[in-house]
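Every protein chain of the complex appears in place save one, which is left out.
Let's look at subunit A:
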Amino acid sequence: MDLYREGDPIADTRAPDGPIETRWERHRFEMKLVNPANRRKMTVIVVGTGLAGGSAAATLAEQGYQVRSYCYQDSPRRAHSIAAQGGINAAKNYRNDGDSVHRLFYDTVKGGDFRSRESNVHRLAEVSVNIIDQCVAQGVPFAREYGGLLDTRSFGGAQVQRTFYARGQTGQQLLLGAYQALERQIGLGNVEMNARHEMLELVIVDGRARGIVVRDMVTGEISTEMADAVVLATGGYGNVFYLSTNAKGCNVTASWRAHRKGAYFANPCYTQIHPTCIPVSGDHQSKLTLMSESLRNDGRVWVPKAKGDQRSPREIPEDERDYYLERIYPSFGNLVPRDIASRAAKNVCDSGRGVGPTGLGVYLDFADAINRLGRKAIEAKYGNLFEMYERITGEDPYEVPMRIYPAVHYTMGGLWVDYDLQSSIPGLFVIGEANFSDHGANRLGASALMQGLADGYFVLPNTLANYLASSGPLDKVDASHPEAVAARTDVEDRIKRLLAINGDRTVDSFHRELGQIMWEHCGMERSEAGLRKAIDEIRALREQFWQRVRVPGDGEGLNQSLEKAGRVADFFELAELMCIDALHREESCGGHFRAEHQTPDGEAQRDDDRFAYVAAWEYTGTGEPVLHKEDLTFEYVHPTQRSYK
């Protein structure tokens, strides 16, 4: 193919060997430590204050490092982890239903369609139990049973009940726990918090990440901050699709700027399309709203058996309904993993049986559960979600079934990191959704919160210490270093360039159009012809963007159009890489479904002989990225075709 070159494979991921149960424990012992007196002399920059960044910044400060924390929101409490609804997985086995660290490990590797690293996933399962302990100690008000012990529920892709939750606001409660720990450290003077600051460039000195260039979004001031190490916890890139369940401000800029400076970007085409979101209502749509996967515990998904059936759902008799997930996947039923549920919804809608004004919707029906458990019980479990649905659609889901449709939700791809969560740039660590590490080609429900907190509370603080101790005292550098000055000049030039175009189209109009290209050709189903077309269209639109975009105002103060313009410019570059990655991966796996590669009954057809690797892309600046392959080996969970039937 003409779009990329293949470079050397990745030789070392720093993953330890030996029995998988002992790898993390042994690695922790073998890693070097920094003594408490020396920690006080070291500065760590943490960008992002979600579950990963907030927990990391708090923990590093508790350990004695000088921490500088940055977020684009007006407060660290608002990072988008806050919107996670359903829950957090942990292998506590409080239900005595056969759960264990090994089973969580197994489910996650299988759920990721055998495209993740066994060592990483096992470590995640091990520390999952510590996360629950930590959060309870912080005062996170998890749901409890009458005896005062913690309640759990089921989530997709698992047959045990290992998901801990706080009504439909688990992400909010876990994030506030981390935020409060962070605020405590801010109050103690151990963390310097910089809200409404946006990272726009990475500074590399002598091959190591040593700082960032940030813009104060209120004053417009550009400044360069130097440190001993940089941690990116800047979330995923789902907003490349314009419409997604991400917050409006979520962006790829920090990751992309690091990528342009040499950090490999891994598996960018692995995106998660969540099956249960409120359908698009019109052209004005600015974002999509998720209805938690937990609803599939009690809701039944169906469409009419007949094409174009226009009757209201309550008038359609039982035997004229197709509960297609229960029919096709009898053993997991409505709780199949997200990728499978989304594609099934697309298939029934493509066959003309979709519901609602656009035909792009399926029913999620609670009538049976309300009859069985009573309205009160359903209210207690999902009340806030039902209210939210009614506010947005004007329909009462206690009376008429919800209408749902898949939407972009999470990105499994991200900056490549080794077992220590260090990117291909020494001193640059990447945690949470921003890295690619633990979910393979599909993330299971309630695993994002687990990974964010695992990285921030329990993994990074160990591996970062090892880096700092191993690299010895680094040279003192400040913002006058030529590399820092060059990075800052790049940022200033770019802002000037965006402001100078003064064209005839808004940033949002470009973003919307880019999103449509991506959704159509790099969304739930991809094909070679579609991806090639998308790459051409993205390149043409990007050229238009740099000629015709209009960014009003100046760079001196708060300028929300300027913020958006910089982010969309980076999404254009990422979008092309996503399509190249999707095109090169001539197989279907997890969230990546290639029309050419499916089993006779329409399931994803992996090609383990050719594609059992992580695709880590190196930026070259020529438009022709270089592919580095990291081979994946499976010693404990043997790849099979994933079956939820």
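In this section, contacts are C-beta pairs under 8 Å (C-beta built on N, C-alpha and C of every residue); 3 or more make two chains touch, one makes a residue touch a chain; residues count from 1.
Quick note on the criterion: contacts and distances are computed from a predicted model.
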| item | value |
| --- | --- |
| Missing subunit (named according to UniProt) among the choices "Helix-turn-helix transcriptional regulator", "Heme exporter protein B", "D-methionine transport system ATP-binding protein" or "Succinate dehydrogenase/fumarate reductase iron-sulfur subunit" | "Succinate dehydrogenase/fumarate reductase iron-sulfur subunit" |
| Residue of A:141, A:330 or A:374 touching the missing chain in the full complex | A:141 |
| Residue among A:282, A:317, A:472 or A:600 touching the omitted chain | A:282 |
| Residue among A:100, A:130 or A:605 that touches the chain left out of view | A:130 |
| Among A:15, A:31 or A:83, residue touching the chain not depicted | A:83 |
| Contact with the hidden chain (one of A:43, A:89, A:119 or A:172) | A:172 |
| Footprint left on subunit A by the chain that the document does not show | 55, 58-59, 62, 73-78, 80, 82-83, 92, 94, 130, 132-134, 136-139, 141-150, 166-167, 169, 172-173, 176, 179-181, 183-184, 186-187, 193, 195, 218, 247-249, 281-282, 284-287, 289-290, 387-388, 391-392, 394, 457-458, 461, 504, 506, 508-509, 550, 552-553, 557-558, 560-561 |
